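All protein chains but one are shown in place.
What follows is chain A.
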Amino acid sequence: MEQHKNRVVITGLGVVAPNGVGIPDFEKAIKAGQSGIEFIPELEELNFRCQVGGIPKVTDELLSASFTELELKRLSAKGVIYGILAGLEAWKDAELTFAEGDAEPNWKYGTVFGSGMSGINTLRDAIYRTDDLKVRKLGTTMVEQTMPSAISAFLGGKLGLGNQVTTNASACSTGTESILMAYERIRDGKAQIMLAGSCDADSPHVWGGFDAMRVLNYKSNENPKAASRPMASDASGFVPGSGAGALVLESLDSAKARGAKIYGEIAGGFVNSGGQRGGGTMTAPNSMGIQKCIEGALRDSKIEPHEIDLISGHLTSTMGDVPEIENWSKALELSGKEFPRVNSLKSMTGHCLSAAGSIESVACVLQLAGNYVHPSINCEEVHPKILELIDESCIPHESIQQENTIIAKSSFGFGDVNSCIIFKKYRA
């Protein structure tokens, strides 16, 4: 196997999630099993079947502390705002400085920050104005806010990044993929520090498409906090969410030289596609693709299945949960009590779409560093087909203290795309 140039560690974290904005609140929430899912009156007014969702509570205080008056005036794209907030938090957490004014950018610092429909509300407004013959009134901020790379462009400017500044998109696999892309760039010696992450907006105009596909849970409008039920016997659809997660990745040499605090290491990972063959479609995964992705991640990380302490699943609270556990079990050749602990952050945040992988990865790193496993809520009665594969004790109903050395995180997306990343406790 090829020799990697650099070990890559995580030195900063930021998050904007439905159940917590900012790392301290988010960590408190995931430890306590606190759901961020609420009834959304707008969805009821718009005749949605599913009228619950996960929307981060971003306060005006946080906005004015993070942006200038002019920036706020020129910025409406919700997902982009979430992404910038998470990115800035991670950057500050890593105690990195900003390139000031006319200073040169940091040529060795870059970002891969994924996005879904982050500027949908801004785009909607522009469409209305244009169709209303008011193209003159669009202003100058529409393009920069609605282009797919809006988030990486804004972060690049805020932080003065001079290395690669790009946005990746692979549906619900986006967030995990972005971390792997940034990881590879540092590993291969092309960058010293990369801000990785992803963001997505909450909007009826994004969520409506899923509602129409009947893949959302419409049976829990009266009981929002119980709506997202990954691995439960009665899981019948996902709950839409939004937000952003951000991680500062850094070469180990750089982190040591700066004396940075190190949350953990990225041991490796893999991305692939099931090719929409062999049972895989636009919306359903080819099981062989998922297994090969997991196997590839283990190979890349040089770890054995039994070393995994925790799996942070994709696990969306749909009929996809059972085959996902089956694919993990087959790929790892582990079952029953041998199977690692497994949880789903989506039980508390809903499915944050393009932001999911990065928010869940932030949770993984917190669990790795803090030696605990957050609960997978709303799963009192585990799906019987899952219990045929793994022991019930694998699924935590409450927070558990345990020494974590290896945490595996997977994400899968429309287009039959897969990603799997392996986080490892940092040991000199």
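Definition applied: a contact is a pair of C-beta atoms (placed from the backbone, for glycine too) under 8 Å apart; a residue touches a chain by one contact, two chains touch by 3 or more; residues count from 1.
Note that contacts and distances are computed from a predicted model.
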### Summary
Per UniProt record, missing subunit out of "ATP-binding cassette domain-containing protein", "Methylenetetrahydrofolate reductase", "Acyl carrier protein" or "Amino acid/amide ABC transporter membrane protein 2, HAAT family" is "Acyl carrier protein"
### Query
Where the complex has a chain not shown, which of A:K73, A:R214 or A:R277 is the residue touching it?
A:K73
### Listed residues A:K137, A:K256 or A:K337, member touching the removed chain
A:K137
### Message
I need the residue numbers on chain A that touch the omitted chain, in ascending order.
### Response
68-70, 73-74, 137, 139-141
